[in-house]
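For this view, one protein chain was removed and the others were kept in their places.
For chain A:
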């Protein structure tokens, strides 16, 4: 088969005030018609840069400094902006990550499609263009296409919007489609549909497709061939079965080993020392004798968290009269119990209310009705009372976004020491500093991190700082709200290992919230499945994965990415 796209020896440089950053070095790739090439790598690997370089959409100050991009035998480098614009619409289509921002909210879907069709097809009458738009919408699986032409993007759901974006990419009848993380912003159930659609279009129209993603699951589902990128270089290229099943490069091996397995439970994630520095603890502290372990002696025997018939609704639309208000029942009659020392998982898709439950327990929201007891103390009826405050102090939370969960204007020392200083948990400042150093050592950052500011750390390292801050209150319960979903898969493995270790050493109770079933399987003892604010099912992890009782749990399990290509890593 001939090659549709052939990139050889591509270098992309970004000149910054701190020197030149080589975003891509010597990248060589080929795409054939009717083939899906997966470009996989972690953040900063340069995978999006490659996609943008092909269509000359590099953000300033990026530039292609060497190599060639042959598209259907023609060189794309050095073309004028006008020529590239024709190539982009006509022959290469783009699908971006966020369907929210890739459509113009002020234009109807039909108008956007017709505009693109007219621009790319030259002479075509309005009626023809409209028929073509209807045809395209039908092809991407939108029913009642004719009526939908008059709808605005906000009237579409996320998945439907991404379908429209795909239709737009197809409008110029391109030969190559570059999809940059096309499903990252979507829920799993929609992700599967979109991937199927892309694959089907690729086969039917003999399109070449480049899927840029960080998600091994997406690659396993859709790609024919895979190129693995690491720090701007392609380290390995091959068939999907070979790359996932029998990788040869060290980086690929460690990357694949770090992917959480849904099919069986492992004791620990295989640790990836290839990527991020500072994963091995600098110095372990002996918890039993250390300050940090002192609170363990207070351990009781009852349940750590009990919630009964919890209700909370948010006002969507304010109104003076009650009947005109629009409310969203975010949490609907939720009850469960978390026992001391166990890890309890809350899973569900976005909007299922799982994070809201966590914030209710943490006291960030007040429930409309129901009971919350933390270590046996009622924390709802008198939230300001001394008993409720003491109970709440036993509870800390780790957040999803490592970039907004630390105050950028404070040193790490002050961030971690804040609870210690506020509650005067130590007698002297020197003691506080020593404990902060120990904590930072223990989470694998090293005591020297104390004098730095958060922006000097990567996402995974920041999450370690968050963990150290949570531990500084000497909590008995840790709520983890999607603690790793913003992180790369290799970093995720190390953070999850750290959480597991800490839990065992300190006997922590954990409430672990995630949308990622494989992760939940590795972390949790018991799991509650949530949907639309209610609980579908609560059961032991192994029972849930082997014999789910609720229909929705089965549905979620079916949607898990197939990992059968992965070998016995």
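Assume contacts are C-beta pairs under 8 Å (C-beta built on N, C-alpha and C of every residue); 3 or more make two chains touch, one makes a residue touch a chain; residues count from 1.
One rule holds for everything that comes next: contacts and distances are computed from a predicted model.
Visitor: Write down which listed name, "Putative surface protein with fasciclin (FAS1) repeats", "Peptide/nickel transport system permease protein", "Cell division coordinator CpoB" or "Metalloprotease PmbA", is the UniProt protein name of the chain that is not shown.
Guide: Not shown, but named in UniProt as "Peptide/nickel transport system permease protein".
Visitor: May I ask which residue of A:38, A:260 or A:363 touches the chain that does not appear here?
Guide: Here the residue in touch with the unshown chain is A:363.
Visitor: From the list A:473, A:514 or A:553, which touches the chain that is not on show?
Guide: Result: among the candidates, A:473 touches the missing chain.
Visitor: Any idea which of A:48, A:120 or A:356 touches the chain not displayed?
Guide: A:48
Visitor: Among A:393, A:434, A:500 or A:555, which residue is in contact with the omitted chain in the full complex?
Guide: The one listed residue touching the chain not shown is A:393.
Visitor: Using the definition of touch stated at the top, determine which of A:246, A:408 or A:547 touches the missing chain.
Guide: Of the candidates A:246, A:408 or A:547, A:408 is in touch with the missing chain.
Visitor: Could you pull out which residues of chain A are in touch with the chain that's been left out?
Guide: Residues of chain A in touch with the missing chain: 14, 17, 21, 23, 43-44, 48-49, 59, 62, 276-278, 359, 362-364, 389, 392-393, 395-397, 399-401, 404-410, 418-419, 422-423, 446, 448, 451-453, 455-458, 461, 466, 469-470, 473.
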